[in-house]
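Single-structure report; data block below.
A single protein chain has been omitted from the complex, and every remaining protein chain is retained in its original position.
Presenting chain A:
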Amino acid sequence: MIDEDEAQTGSNTGQGGMYHWEAAYQRSWDALEEDDSGSLAAHVAALAREKLARRRHVLALSNSAVPVHRGLIRHQFLVLDMSEAIASPADYLLPTRLECVLHNAQVYVDHFLTVNPLGCIGLIATRDGGAEKYTELTGNTAEHIAAIQNKSNREPRGEPSLQNALEIARRSLLHVPSHGSREILVLYSALTTCDPGNISETIQSLKADNIRVSIIGLSAEMRICKHICKETKGIYNVIMNEQHLKEVLASHVAPPAVESEKTASLAMIEMGFPSSTSFASPTICANHGKPTQIGYECPRCKTTICSLPTDCPICSLTLVSSVLLARSYHHLFPVPPFVEIPVSHRTSHFSLSLAAQIQLIVVHVKWHSLLHQQGSGRYQCPNCMHLFCLECDIYCHELLHNCVGCLGGSNH
């Protein structure tokens, strides 16, 4: 936890008009304060609270109350720069640049496939002046993580080639159906690229094929990267430290808003939601040819299937569990951002008794020792006027995606 806090202090310095390398060396241990009994617990708790407040701020910026069109069927290639540049030392990515980037890529893949249940991701690495495909486009998290953890895949070699990587990704993305999005995300460490031809032609063909390229620069800004992202309507970020890398990657997890001009290629997809059934005698699964007693039945052709999600091998109906589909509904019906109630605002018109209010304030004064620095710690839903504490505010927006008050809940 202390490490993360250090990283965050670093990012503050970076944002405060001064570059990371211009800042004085930070003695993070000097900031620790002992209380009367010599314990650090109070200070650590205050740091944790500060972190929560910052997370709330980030959430409030990214969440909007108005649902936007989002393409939820995504096809994305994640391009990893595995050239020697990733082995170069970086004091802002610990323990080493390689470990840090691959670890965060792994977390990203997992997170991406959780949030986009019908999405697919593929991995491409560029090294030795070429590019190789680690995994094909698939929704299976385990396959990608195995590829990232494979030792021979973790060896940095030679020069990177942006053009080769983009071309391989482009050619693979050409086959995906038009109703899904086509995206490439590049984690680029090098400041050079070793290309066999004219990269402008690649950019033109990417544009023509409606592929969105986003690049995350892990060292300094490069003009060609910025140009590619601008032309293909992607986002170009250069990260400052690990915390920033995590934030930038997290911003790529949420499905992007769909542009109105693209709506022509949208389609209605027929899907089946099979119920699980148990068979009196073992039945052969149509997908794997193995006998099974508990399985799913395709609602159209009654074929037996052993696992979801899949395409029916007989009638090619897309079979999914409705639970899987429901995972992305919170993008459609988001919880509105809660409004912070200032400390001075004690008289209220909502349905709280005075005693309950006083209790609430006392509890929060107890919890927030740094109350005056960090706001009141009281947040209100604009729809149902219920009050929430910081913990519940973040929980409602980050994980639960339900407002307890709007669903008829009481204050607690």
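Convention: a residue touches a chain if its C-beta (ideal position, glycine included) is under 8 Å from a C-beta of that chain, and two chains touch if they have at least 3 such contacts; residues count from 1.
Definition applied: contacts and distances are computed from a predicted model.
The UniProt record for the undisplayed chain lists the protein name "General transcription and DNA repair factor IIH subunit TFB4", from the options "NADH dehydrogenase [ubiquinone] 1 beta subcomplex subunit 7", "Mitochondrial import inner membrane translocase subunit", "Probable cytosolic iron-sulfur protein assembly protein CIAO1 homolog" or "General transcription and DNA repair factor IIH subunit TFB4". Of the listed residues A:Gly129, A:Gly158 or A:Pro299, the one in contact with the hidden chain in the full complex is A:Pro299. When the full complex is taken into account, the listed residue touching the unshown chain is A:Gly180, out of A:Gly180, A:Gly234 or A:Pro337.
Considering A:Ala46, A:Cys194 or A:Met271, the position touching the chain not shown turns out to be A:Met271 (whole complex). Among the residues A:His103, A:Lys207, A:Lys226 or A:His401, only A:His401 touches the chain that is left out of the figure.
In the full complex, chain A touches the omitted chain through residues 41, 67, 69-73, 118, 179-180, 258, 263-278, 294, 296, 299-300, 308, 317, 321-323, 325-333, 389, 391-392, 395-396, 399-404, 407-410, 412.
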